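Provided herewith is a single structure, encoded as structure tokens, for subsequent inquiry.
Complex shown without one protein chain; remaining protein chains in place.
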Amino acid sequence: MSERIEIRLAGTGGQGMILAGIVLADAAIRDGKQVVQTQSYGPEARGGASRAEIIIADGPIHYPKVLDADILLCMSQVACDRYGMMMRRGGLLIVDNNQVSRTPTAYAVQAPITQLAREKTGREITANVVALGVLVGLTGVVSRSSLEAAVRARAPKGTKDMNLEALAAGFEAAQELMQE
Amino acid sequence: MNRVLMQGDEACAEGAIAAGCNFFAGYPITPATEIAEVMAHRLPQQDGVFIQMEDEIASMAAVIGAAVGGARAMTATSGPGFSLMQENIGYAAMAEIPCVIANVQRLGPSTGRPTSPAQGDVMQARWGTHGDHPIIVLCPSSVRESFDLTVKAFEFSERYRTPVILLLDEIIGHMREGVELPADKTTLNVKREQTLVPPEWYKPFENLATDVPPLIPFGEGYRYHITGLHHDERGYPTDKVDEVEAWTARVYSKIKQALSEVLLYEENGIKQADTLVVAYGISARSARHAVEMARNRGRRVGFLKLQTLWPFPEEVIEQAAERIHRIIVPEMNLGQLALEVERVAGRRKVRRVNRADGEVIKPEQILSAIEGMR
Partner (left out) sequence: MKTQPESKVHERYLRHSKKFPNVWCAGCGIGIVLGAIIRAIDSLSLDKNDVAMISGIGCTGRMPVYVDFNTMHTTHGRAIAFATGLKLARPTMKVIVVMGDGDALAIGGNHFIHAARRNIGLTAIVVNNLTYGMTGGQYSPTTPLGARASTAPYGHIEPSFRIAELAVTAGAPFVARSTVYHVAELQKYIAQAISTQGFSVVEATSYCHTTLGRINRWGRAPDMMRRLKENSVTVQQAEKMSEEEKKAKIIRGILSDRKDIPEYTELYREQIIRQAKGEKA
């Protein structure tokens, strides 16, 4: 079996976790990788738990869900409490420290994702794209150019520039985090 | 390369359109709504008709009505809606009306867990409507297969004049994968067979050698009768036992004659194996993962993925299991297709791996069944 990278994006309904998952999967396709993206959500369109899972591999992907996340992004305290421990040893936990105050491990990468979204784009709703910038900036699971292309293709009408700014802010934050 | 990220429900809709589907009637229900949404957008672009009916009963009825009018017609639903459609699915079986029903399974019974996957409708797809009747049920386990098997569903429905049921599930329906669809889709277009006889000789339910009398659409000069009552070759109601029996024999025979075409499956590494995993749909994904894990540990495990669930591929199982000692059947229900596997397994041990809680079976569960069996 080829190596698989398992990514889980967890948050609250309305935060755009599923759309972020779709964008990330789209980027992986553009990189020529195999990818499966699944989701899990409650009946409510806003609020409630929401998560997207993305498996990226060079070869065929059979089991489509996350077994032990290599990368976990938590955009809410509830998500972090629930999934924080469900990770591969040595996996990467990224939390939005505007939303998450307690993490199960001290190794968590803390980024002010919501705050960055508000400051750089004026809209908290772009936090999901800022998060993608942070995640990909830190891990390189997909190439930056593919991710940008995917954001361009998938951003709702009229929000393309704003989302690209959000993405750039995320990459910038990742750069700073790596220097720390 | 033209690989795109596509959802299973979307691929099902695109497969339908590639097959020539020009009519969709449905009612919103999670997790099948996306099929309706894509159809609402795409069908009118090709002169097709999308209609959202007042409920699933009406949807299934409209699909049959449109098919009688000559349309390639389909609907899509999930558990509760599938239950409501059953009576009219029986009508389609009785009147031999080609149509396709996609059931994107969710956890039941009743409202269950609408956003969670399940494979609990395997028996309902076979026996959900009352009375003895043949049916074809196909089950994809990937986004690409959702496309391919929807095309097949239309092909089978027209060729054998029968309703065909597609059993997706919440994961397959909502999952996104990279797919490259055939560039030339014209070859996938499904045509309905014509008759050579003039209207006065035409019998819509004639006992022909092929067992499949052509169905001429209403409005083309062949005026005839269709009923859900048992009927004679002309379609008129009958109480005569010899006519009732002849119909039943013919409709069973037409599927039996077609088994080599209709039974779709994929085998992997069966020749050297002593253990066989038989799986379908989303569980086939877990199973295949588990099989790879077991092989890495030196186990001799074969894998059989069923894409056609009904008619049940008895001979396929028998042949695949020829040198097999143990068969494992993982499914997201409490044992439905396993009952059939057990029926044909003879003295081989059959181990079921089941989950009916809305969570996909984990590869480890299947692996431990493989390793735990003696």
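Letters A and B name the chains as they come in the text, with residue numbers starting at 1 for each one.
The rule is simple: a residue touches a chain if its C-beta (ideal position, glycine included) is under 8 Å from a C-beta of that chain, and two chains touch if they have at least 3 such contacts.
Keep in mind the model is a prediction, meaning the values are calculated, not measured.
Across the whole complex, the hidden chain's contacts among the shown chains comprise B.
From the options B:55, B:180, B:274 or B:357, the residue with contact to the unseen chain in the full assembly is B:55. Among B:13, B:32, B:66 or B:306, the one in contact with the hidden chain is B:66. Considering the whole complex, the residue from B:45, B:186 or B:260 that touches the absent chain is B:45. Within the complete assembly, B:87 is the residue of B:87, B:267, B:314 or B:342 that touches the hidden chain. Residues of chain B that touch the chain left out of view are 23, 25, 41, 43-45, 47, 49-51, 53-55, 57-59, 61-71, 73, 87-88, 91, 217-221, 223-229, 234, 236-237.
We adopt the following convention: only the chains that are shown with their structure count from here on.
Mean C-alpha position of chain A lies 36 Å from that of chain B. Within the complex, the chain A residues that touch chain B are 1, 22, 25-26, 28-29, 32, 34-43, 62-65, 67. Contact residues of chain B toward chain A in the complex are 1, 3-5, 30, 114-115, 171, 174-178, 282, 285-286, 288-289, 292-293, 296, 360, 362-363.
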